[in-house]
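In this view, the complex is presented without one of its protein chains, the others remaining in place.
In order of appearance the chains are A and B, and numbering begins at 1 in each one.
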Amino acid sequence: MTFPKGKLIAIMGLSGCGKTTLLRHIGGALKPAKGYVKMDGQVIHELDQDGLYRMRRKMGMLFQFGALFTDMSVFDNVAFQMREHTDLPEEIIHDLVLMKLHAVGLRSTFNLMPSELSGGMARRVALARAVALDPMLIMYDEPFAGLDPISLTVVGDLIRRLNDALGATSIVVTHDVQESLKIVDYVYFMANGVIVAEGTPDEIRASDEDFVRQFVHGEIDGPVPFHYPGGDYRQDLNLRD
Amino acid sequence: MPATKTIKIVGRRTINAVWRIGMAARFFFLTLLYSGSSFRRFHLIIKELFSTGVMSLIIIIVAGLFVGMVLGLQGYETLKRYGSESALGVMVALGLVRELGPVVAALLFASRAGSAMTAEIGLMKATEQISAMEMMAVNPIARIVAPRFWAGVISMPLLAALFSAVGVFGGYFVGVVQIGVDEGSFWSQMQAAVDFREDILNGVIKSFVFGTAVTVIALFEGYDAPPTAEGVSGATTRTVVTSSLVILMLDFVLTAIMFRGN
Partner (left out) sequence: MERTTLDFWVGIFVVAGVAALVMLAMKVGNLGTYNMSDTYQVHAYFSNIGGLKPKASIKSAGVLVGRVTDITLDTERYEANVVMSLDKRYKFPKDTFANILTSGLLGEQYIGLMPGGDSEMVKNGDVMKHTQSAIVLEDMISKFIYNKAEEPAKSK
């Protein structure tokens, strides 16, 4: 699959089908057994540690539950990468951090600790942190998991707007079909580690493939069975006729 | 075949143990390798010194006082039988400076600061903070582990010295103020018998070694913990158990090297 520049792409699939694993491959946290991930002309798993770290500075990632550093304030969380990777003076960092926080609507929370934030707010702070260094690739791992409907719409809208504002490429891994179909440009469906379907949101909605239909409409039985495959039910209950 | 099964279990346990020791050694080496940046940004170490050193102060001082007082009481009871109560100062001071100061302070440090370190790092791992840091191209060993390691290594000898000093005063309080052992002989015999290089410096070296061992164990257990609630709580328990055993074993080895032949 390819992720062209400036586009917002969703990867959908069942729990445990390899979506998060795919993100880890892109981030270079895992080495692929087969195949390769190429970004900006370079194969990720062939880079050495320094090269990988240079490459990661061009990436931003939003983790499933935000993964804010619990021992730092909101301000320090967003400032973290600027302090680690740049020699910017503290006044400029201060202004940049407030701008990033303003973009997610949480400018006045800068001196709170992550434990004082609600789940939705923490997710938005994490989003501000992910784009702190204006990355060219932003990855979102389940950005909608565990959010109330309002926060969910807010986060979805932010993802779209940040992507367009930065001109970056975004990859959203999710199983929230409705929200992601609203915002993305293109969708890949994965099952058992391989792509089973792809298309724009309109194509997906109109698709008549069994798997896609079951997934999009949330049907109980279909190509993905309700029962875990196993022996005969009657036999397991020791019934004989 | 129960016999072969037992042997298999022994074999697997041994392989696992050796493997973990190797991982811990590699982890220790990496920590040392990436320590440079934490010295360039010393405020990172200062922040950790607060949570390891300052937060352990109260338990160390209170425990030191009581251990010293018990030593004074028990030492007096024993020495009285031989009519040498005046040697109470020697007994209290040597006992604290050589053994009890470094060992008990290290045991308390392992259960106070070590377990907190394991839990903190284990939780950071469970909530993906460590992965997040790696994705931000920041080495978590350099940024999270190394400052905590050096804070532990720096604070342990200071805590042990505080423990011994407070303990000597505890012994003084019980022996001289309460029981009435002669104050002059308490201090002068102590000063005559306690050698700076032989006793005090060796005690400091001991606590330095214990501090290194406890911090490495605590950090490794946290870093290696399965990223679940049970994983972190199990790792915290293992930190306290393993570091207590390692402290006592190392103490025997160090004592055998330092104080043999006199």
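Rule of thumb we're sticking to: a contact is a pair of C-beta atoms (placed from the backbone, for glycine too) under 8 Å apart; a residue touches a chain by one contact, two chains touch by 3 or more.
Worth saying up front: this structure is predicted, and the values here are computed from it rather than measured.
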item	value
Neighbouring displayed chains - absent chain, whole complex	B
Full-complex contact with the absent chain, from B:T78, B:Q191 or B:T228	B:Q191
Contact residue for the chain not shown (choose from B:L49, B:L71, B:A146 or B:L250)	B:L49
Sole residue of B:A113, B:V181, B:V204 or B:I247 that reaches the chain not shown, by the stated touch rule	B:V204
Residues belonging to chain B that touch the chain removed from view	43, 46-47, 49-50, 53-54, 57, 82, 84, 93, 97, 155, 157-159, 161-162, 164-166, 168, 187, 190-196, 198-200, 204, 262
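One rule holds in what follows: only the chains that are shown with their structure count from here on.
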item	value
Centroid spacing, where centroids are CA-atom means, of chain A and chain B in whole angstrom	43
Partner chain A, residues of chain B touching it in the complex	120, 123-124, 127-129, 131-139, 143
Chain B-facing residues of chain A, complex	27, 29, 52-54, 56-57, 59, 61, 63-65, 67-71, 80-81, 84-85
